[in-house]
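First the structure, then my questions, so here it is.
With one protein chain withheld, the remaining protein chains of the complex are depicted in position.
Coming up: chain A.
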Amino acid sequence: MTEKMKKFNFLMLVVAAFCFVGCDTGKKEVSIDADVYHQSMDQLSEVIVHDIFSPPIASRIYAYPSVAMYEILALDNPQYKSLAGQLNELEPIPKPTEEVSYELAALEAFLKLGTTLIFSEDKMDTYKEELYAKLGEGVNSKYFEASVAYGDEVAQHILKWADGDMYKQTRTFPKFTVIDDPARWQPTPPGYFEAIEPHWNQIRPFVLDSANQFTPERPTQFDMDKNSQFYKETMEVYNTGVNLTEEQKEIASFWDCNPYVMNVTGHVMAATKKITPGGHWIGIVKIACKKADADPMKTAQTYALTSVALADGFISCWDEKFRSNLIRPETVINRYIDEEWLPLLQTPPFPEYTSGHSVISNAAATVLTSIYGDNFSFRDDTEEKYGLSVRSFDSFTQASEEAAISRLYGGIHYMPAIANGVTQGRKLGEFVVNKLEFTNESLSKK
C-alpha cells in the first residue's frame, strides 16, 4: 500500500468514526458555506509560505485548484458557464455518475490539487482530516465518499490539463546566465540567488493568446550620464529611498510580499517568510467576498477569475523581465552612486522591468472591479499575521495603485517599471474580463 492510499484509508476511517451506526441512512447533504472555501484557501496560502514558493509558481498553485472548484460548482448551477473552451486547452470536466455534493466535491478537488502542487503534503492532510471529520458528521457515508471520489476524479482531469502547461519541461531548461553588461541584471545581496524562472514565458497562459500579448513599452535605456533619463530615474529611487517618510515606509512594507527575505548577521542567517504578491490578492478576494456576502458559487468564481488573471499576469510580466533583463536599482546605486546604500526592501531575485507587483495587482484589481464595482471600500488585514499593518482602501484600483508605487518606496524599482507595469496589468485584466464568460448574464451583456 502506498503512503497516499494509507492516508486516504485513514481519512475514510476518521469520517466513518463520526457516523456511528447506520451511516448509510445519514443525510445526503453536506453543509459547506463560503467560509470553508476561504479557510481552505488560507490553508493553501500558509503551506505555500512554509514551502517557500516563488511568486510565479505560487500563482500557478492558486490557479488550478481554483478553476477546479469553480468548474464543479458551475456544473450544478445553470446560471454559470464552464470555462472549458475558454481557458486554453481546458476540456469539460467529467460529470458525476452518482448522487454527490457538488460543494464537497469542489472542496475535495481544490484540496487534492493544492496538496499535489505544494511540498508539505502532511500539513494539507492534517487540515483536511480535521475538516472532513467535522463536515462528515451525520452525513451518509456513501454519499460523502462518492462526493470525495468525484472531486478526486475532477482533480485528476485538471491535473492532466496542468501537466500540459510546460511546467515540468521548464524544470529542465538551462539556468539563467548572468552577462557582464552594465545594463543587465546581476544577482543581489544578501543571497545572490540566481534569477528565478527565466523560462516562465514558456508556461501555457490560462487566458492570454501568448506570453508576449501585452508587451509593455521599452524600458529607459541604461545610461549613467548625469543628464540621461536613466540616471534621473535611478536618482529618483535613491533620493526617495534616503528621504522616506514614515507612511512611505509603511506602504512599502505593507506590500513587500517577498516570500523569502534573508536576514543575515555575520554567520547567523534567519529567513523571514511572507505571502507572495499573488497571495496578497488572494487574501483580498476573501475580504471582498465576505464583505459582499458572496455565496460559494460566487466565491469560487471570484477565486477562479482572480487567480487566472494573477497567473497570466506573472507569465506576461516574466516574459518582459527576461526580455529586457534590466539591472536593479540596488546594483546601479551601489556601483555608481553610494556603495553603502541598501533599499528598504530586499531586492527580489529577478530582473527589474516591469514590476511584478504593479502588473499583477492591477490585473487583479481590474478583474475584481468587474465583479464588485469600482466603489468597493475594504479594510485589508491580509498580512496582519505577518506583523504588518492594516490598511483601508476605497477601491481595488486604489489598492493596486498603492501596491505599484510601493516598489519605488521599497527601492527595488524605477518609475517606468511601475507606470508601464500598471498599464500592462490593466490591459491584461481587461482582456481577461472580456474574454471569460462566467455567467449567462455576461453573454447577454454583449
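Everything below uses one rule, namely that a contact is a pair of C-beta atoms (placed from the backbone, for glycine too) under 8 Å apart; a residue touches a chain by one contact, two chains touch by 3 or more; residues count from 1.
Here is the rule we use: contacts and distances are computed from a predicted model.
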Checklist outcome for this item: From the options "ABC transporter permease", "NADH-quinone oxidoreductase subunit J", "Inner-membrane translocator" or "Repeat domain-containing protein", the chain left out of the display has the UniProt protein name "Repeat domain-containing protein"
Checklist outcome for this item: Of A:27, A:95, A:134 or A:168, the residue touching the omitted chain is A:168
Checklist entry - Which one, A:50, A:291 or A:379, makes contact with the chain that was left out? => result A:50
Checklist outcome for this item: Filtering A:119, A:222 or A:322 for touch with the omitted chain leaves A:119
Checklist outcome for this item: Full-complex touch with the removed chain, picking from A:99, A:130, A:194 or A:394, is A:194
Next on the checklist: Tell me which stretches of chain A touch the chain missing from the display.
Outcome noted: 50-52, 119-122, 168-169, 171-172, 174-178, 180, 187, 189-194, 262-273, 339, 342, 385-388
